[in-house]
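All protein chains but one are shown in place.
Think of it as A and B in the order they're written, each chain with its own count starting at 1.
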Amino acid sequence: MASPELKAPMLEVDDLTVRFRTDDGWMTAVDRVSLSVGDGEALGIVGESGSGKSVTALSILRLHAAPTTRMPTGRILYGGRDLLTLPTRQMRAIRGGEIAMIFQDPMSSLNPVLTIADQIGESLRLHQGVNQATARKRAIELLELVRIPDAARRVDEYPHRLSGGMRQRVMIAIAIACRPKLLIADEPTTALDVTIQAQILDLLRDLQTELGMSVILITHDMGVIAEFARRVMVMYAGRVVETSPVGELFRRPVHPYTEGLLEAIPKLDVDVRRLPAIPGSIPDPTAVIPGCRYSPRCPQVQDTCRREAPPLLPAGPEREARCPPRVAAMMAAAEGVS
Amino acid sequence: MADATATILASGEAIAARRRFRVLRKLLNHRSFMVGFIIVLVMVIAAMSAPLNGVDPNRMAIRFRFRPPQEANWFGTDQFGRDLFTRTLYGAQLSLWIGLSVAVLSGVFGAAIGVLSAQFRRLDSLLMRVMDALMAAPAILLAIGLGAALGPQTHSVIIALAVAYIPRTARIVRASALVTRELEFIEAARVSGASPMRIMFKHLLPNAAGPLLVQSTFVFAYAILAEAALSFLGIGPPPPAPSWGNIIAEGRQFAMQAWWIMLFPGFAISLAALGMNLLGDGLRDVLDPRLKVES
Partner (left out) sequence: MSGTDSSTPIVRVRDLTKDFHVTRGRGGPPAVLRAVNRISFDIKPGTTLGLVGESGSGKSTTGRLLVGLIPASSGEISLFGETITGRDGRQPLARVRSKLQFVFQDPHGSLNPRMRVGDCIAEPIDVAGGWSRKDRADRVSELLETVGLPRAVAERFPHEFSGGQRQRIGIARALALRPDLVICDEPVSALDVSMQAQIINLLLDLQDRLGLSYLFIAHDLAVVRSIATDVAVMYAGALVEQAPKTVLYSAPKHPYTKALLEAVPRPDPDRVRSPALGGEVPSILNPPPGCAFAARCPNAMDMCRSERPATRTTGEGHVVACHLY
């Protein structure tokens, strides 16, 4: 697979599988997922509920709930080490210090009984060992960096005095406090108003450039992905179904699910008589489906799809898709042209 | 559209089959619940089988008084020569009956007060202050006071204890109803024109059934213990009809010479309370997460 980036990726997830025990039995939330992120790259992971996108992200930082999760298999390579087998103390140094994460719900992600200064300072004191006064000074700088007006006053306030957009900025400030190399953002703007979402996306993009961070952005919103990511990974029912540079994904999707999704989302700029909906619904996470997980809903399904679980096949420069019939058709067409 | 329906049907079947008897399955798998359930079941069966013994619990036989447990009398005899095994079994009937009546009465009235408070904010302050007043006194003292006023009979014991435990039940139901009230299906009912009565009985109460049931099992256990305490103080069910409490009460004076009189009913009380508590814990573990709106 030819790639313009010849350097080794800064994070590589290899064959990650995560299983949970639920009331209804075991479910495979993440099924042999592999991904890589380059230095300073923006990778988007898009999927609906049950796709496994959030669990994948949590697994990178080993944040999944222990008792009900079987130890994930696979490897997560970062800085030459496998994060899944790293001793806890070293993992804690990485969390917040080198890899940071922000979450969806700004209302519950901040501790209501600590001031902003305390919460931003926590990360600084843990990873850089600064004292209280320095932590506070740096917290104010960080608040200014995330464009919170009147930072010197705000830093002593409690979270309940801030709006959703402000709290999200504070979360971002906490996350970037120690200049992490990788920021994982799990649905960071889903709970925000549209105009605030635009502000936060602008902020994230600017910070990414200023700090040279890599970002993994997880969302279900194709518009956000199109705006933010350079490369996109589409997940469905725990598996990766397509990976592609963002332009190609939207112009010429390979996997029928990606195609179906793009057609089904409501359009803001055109009047459409009826949206072509994807029939059926997302499979129950505990259900076992032979063959391709998308086959019950796929408009182009063939017999082999229902029998054999399809592998992820290369489909062009930096492209992979889990649909042998479509990949074959694409390659044939490409050959016909050239 | 037909095709879409077919796929909806298929995936619906898959999800539904899995989720259908989830609660029952979880209960059967829950160790504490099953232990408690079996204990209670055994006791109920034992209580109901009392007449099969053929022995009259009140038949005195002075010649055989103070016999320790042996083949003829499994639990021994008391100061009047009465067979304690039979008395304990009949005592089970009365004590379990008291426990059940108190649980049901406090459940019914507590639930009514709870939903009324949750639905009508103005009533809420009044009712809750009354509940607070009742709770201010320890349940036992309250029961003693009421029992003394009503006279030493079985039904006064039941009434006194029920009144003492109503506030606990009312609070639990009120808390659940307050949460349920904020859910959208209540608004949906109001849009359709549902009256407050309908909302209380068709929507709030059924959703409070879980916590109410759990609380009732605990009230059952408290009641059995309280009955023993009341009998001890002479305000319990009057002799000669045996209850676990009054067997113990009568046996107290002979504790040194005939320890078995107090032991077996005492053990029965502990076992019954334990069984009910385990049952209640199990129910709560299984039902509690379900109280949150399912996802």
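Criterion: a contact is a pair of C-beta atoms (placed from the backbone, for glycine too) under 8 Å apart; a residue touches a chain by one contact, two chains touch by 3 or more.
This structure is a prediction, so every number in the text was calculated from the model and none was measured.
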Visible chains that the absent chain touches, using the contact criterion stated earlier: A, B
Touch criterion as defined above, residue of A:Val246, A:Cys292 or A:Ala321 at the omitted chain: A:Val246
Touching residue (missing chain; options B:Ser95, B:Ser156, B:Thr169 or B:Asn207): B:Asn207
Which residue of B:Met60, B:Ala189 or B:Leu213 touches the chain not shown here: B:Ala189
Where the unshown chain meets subunit B, residue by residue: 1, 4-5, 8-9, 11-12, 15-16, 19-20, 183-185, 187-195, 198, 202-203, 206-207, 209, 290, 293-295
Residues of subunit A (touch criterion as defined above) contacting the omitted chain: 48-49, 163-166, 193-199, 201-202, 220-227, 246-247, 250, 260-262, 264-269, 271-272, 274-279, 281-282, 284
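Throughout what follows, only the chains that are shown with their structure count from here on.
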Contact set on subunit A toward subunit B in their complex: 23-25, 277, 279-281, 283-284, 286-287, 296-297
Touching residues on subunit B, where the partner in the complex is subunit A: 3-4, 7-8, 10-11, 14-15, 18-19, 22, 26
